[in-house]
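Left out: one protein chain. Kept in place: all the others.
For reference, chains read A and B in written order, and residue numbers begin at 1 within each chain.
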Amino acid sequence: MTSLIRVENVSKRFTPRLTLGEKIAAALGQPIETRTVHAVDGVDLDIRKGEVLGLVGESGCGKSTLGRVIAGIHHPSEGSALLDGTPVMSTRHGKTTTRVQMVFQDPFASLDPRIRVGETIAEGPIAHDLVERREAAVYVTRWLEAVGLPADAAGRFPHQFSGGQRQRVAIARALAMQPDVLVCDEPVASLDVSIQAQIVNLFLKLRRDLGLTMLFISHDLSVVRHISDRVAIMYLGRIVETGPTEGIYRAPRHPYTRALLDSVPRLVTDSAELVTFKPIAGELPSPLAPPPGCHFHLRCAKAQPRCRLDIPARTPCGAGRDVACHFPLEDR
Amino acid sequence: MEPTSPFGRFWQEFRQNRIALGALIVVALIVLIAVLSPWITPQNPYDLSNLVLTDARRPPGFIGSKGFTHWLGTDAQGRDLFSAILYGLRISIQVGLVAGALAFAIGVTLGTFAAYLGGRIEALIMRVIDLQLSFPAILLALVLAAVLGQGKGPLIAALVTAQYAYFARTAHGAASAERSKEYVEAALSTPLPPRRVVFRHILPNCLPPLIVVATVQIANSIALEATLSFLGLGLPVSEPSLGMLIANGFQYMLSGRYWISIYPGVALIVLIVAINLVGDQIRDQLNPRLRR
Partner (left out) sequence: MTAPLLQVENLATHFMTRSGPLKAVDGVSFSVQPGEIVGLVGESGSGKSVTGFSILGLIDPPGRIAGGSVKLAGEELVGLPPSALRAIRGRRISMVFQDPSATLNPVLTIGHQMRLAIEAHETVGEKAARDRAAEALLRVGIPDAARRLDAHPHQFSGGMRQRVAIAIALLNRPALIICDEPTTALDVSIQAQILTEMKALARDLGTAMIWISHDLATVSSIASRLLVMYAGRIIEEGPVADVLRAPHHPYTAGLLASLPANAEPGQDLVQIPGSTPSLFALPPGCAFSPRCPHARPQCGTMPDLVREGARGVRCHFPLEIRGRA
C-alpha cells in the first residue's frame, strides 16, 4: 500500500496577536499570559491511495485544522503535509498543488453568494489551465451532471438552491479541479436527515467512478463507519487510535474511542429496552491548557499515575491498527 | 417574474420606498440638468464677455438687457443666477464624483489588501490611516488646498486625501470579516490567484457597506468643496462653484438681496439631502439587522 498523503509530525498553533497594551506590559517585564492554542499537536498520519480515511473527534479536537493543513489552507507551525513526497504548501507561495481539494461543512458559507454557480465551478480550472475559457461551459455541465445537477444550474446563484443542492455544487467545484485527494470537512453535518443519505451516496459513487482518495472529517460516527475504510480518532490535537473501520468499531483499543462509541444514541425499536449511556465523565479540557501526559487521563476510568506523566506513543497493536495508550483495552 | 440577480432583487426592494425613489429621481434630474447645463441655460456664466454689469444684483424675474428673464435674479457680476447655479452644480458634482471615485479606489484597494495580507503590512497601513482619521477632514483639506493652490486638480487632491481613509477603514473592516469566511478558504484551497480572490470574491462581498460610505462621502465631498470654495480656497473666482456663489452673495444678505446666496444654497441642500436619502435607503436595505 502506498501513501498518497503523508502527514509528518504536523503541529498547528494559533497565538492571538498581543494588543498594544499587552506588548507594552510585556516590554516592561510584566508576565503576559500566552494564549496559544495547540490545535494540532505532533500528528503523523498516512492516507493511502484510493482509500477513504475517516477522521473522528469532538469539537475543538483539531480535526478541521488538520484537514485545512492537508488541504493547503493553513501553514503548519511544524512538520509538513506531503502529497507524493512533496509539501502541499510552500512558505513563499502558499499552496503549490491543485491535486488536493476540499469540501466544506456549510454550503451556505462556502459558496460565494454573488457569483453564479457556473463561474464558481469554472474559475479554478480556468486559472490553472485545466480548461480553455471557451470550453468552460461544456466542462461545467459535465461536472454538474457528475454530481446530479441539471446543466441550467450553471446560470443560477447559490441562494436559488436548497442545502443539499448547494453541497452538490461545492462538490462539483472541488471535482472540477480533477483532484487526487478530496478533504471533506463535515460535509453532511449541516444537511437535513433525508438529504444526508443523498450526499453520502454521491460520495460513494464518486469514489467508485473516479477512484478518489478521501479524508472524511466528521463527528458523526455512523456516517464515518459507513463511508470509511480506515478511521483515525482524534482527541485534543493528537491522534489516539487508527485502524481499519470495522476493527475499531467492533473492539476499540483506546478508552476514549470506547467511550465515544458508547455515547452515540441508538434507535430504540423495542419498548422494553432500557436506554442507558455510559457517558464519559467530565468535560473536554480547554485546548489552551491541556492536561500533561495523556490528554484523556482526567476523564479516563482506567487512568494510572503514569498516564499523568508520560505522553503515550502510538504503538502498533496488530491488524493494521495502532493506539496511543499505556493500558489499551482488550477485545470485549 | 422574480428577478434572480442580487442587483435585480435589490432594485425591486429599493423602489418600494417612495421617499428614496423620489430622492433618487431628484438626484438623477439634478445630474441630468447639470450635465446638460450648457444647452439649457440662457447664458454661459463663466464667459466674462457675456456678463452685463448693469444687470448686476437684480431680483428674480428681472428681464435683463440681453432680453431674457433672470428667473432667479443675478449676482454681483451680473451673472444669471439660474445659469450660474446649474454650472456650479456641474462643477460640484464633477468634483464630488471624481474625488469620491478616486478616494474609493485608493482607500478600498489599501484596506482590502491590508486585510488580505495581514501581519506587519496590515498593521502599518492601518496605523497610518488611523493616525490620519484622528485629524478632522476639513482641517486636512484646508491645509492641502492652501499648500496646493487653486484649481480643480489641487481641490480634488485635497478632497481625496481627506477622504480615502474612511473608505480604507470600512473596506478593511468588511474585508477582514469576509477573509475568514469559508468561501475565501475555498478559494485559497483551490488555489485561486490572490488578485482574483481579492477583486472577484472579497471585494464584491464588501461592497454593501462601501456603497453606503460612498454615497455619504460623495455628499460630504460636495459639501466640503462648497466649504473650501466658500472660504476662498477652492476654484478660481471666474468659475464660481456653488460654495463661491454663496460666499459672494453673503455680503448682500443683509441688504435684502437674499437670492444671490439663498438659491445656490437651496440647490446645494436639495442635492445633498437627496443623496443622503438614497444612501439611507441603501443602508437600511443592506443592513441585515434591519431585515425581516
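A few points about this structure:
Following the convention adopted for this analysis, a residue touches a chain if its C-beta (ideal position, glycine included) is under 8 Å from a C-beta of that chain, and two chains touch if they have at least 3 such contacts.
Everything numeric here is computed off the predicted structure, so don't read it as measured data.
Every shown chain that the unseen chain touches in the whole complex is listed here: A.
Per the touch definition above, the residue from A:Glu78, A:Glu135 or A:Asp192 contacting the chain not shown is A:Asp192.
Here one chain is not drawn; of A:Arg48, A:Arg142 or A:His226, the residue touching it is A:His226.
The hidden chain makes contact, of the residues A:Val200, A:Ala251 or A:Ile311, with A:Val200.
Those residues of chain A that touch the chain absent from the view are 58-59, 162-165, 192-198, 200-201, 204-205, 219, 221-223, 225-227, 245-246, 259-260, 262-271, 273, 275-280, 283-284.
By definition in this document, only the chains that are shown with their structure count from here on.
Note on chain placement: the centre of chain A and the centre of chain B lie 50 Å apart, centres being C-alpha means.
Of all residues in chain A, only 68, 71-73, 94-95, 98, 100-102, 104-106, 109-115, 123-124, 127-128, 156-157, 160, 170, 173, 177, 183 touch chain B in the complex they form. Across the complex, chain A is touched by residues 4-6, 181-183, 185-193, 196, 200-201, 204-205 of chain B.
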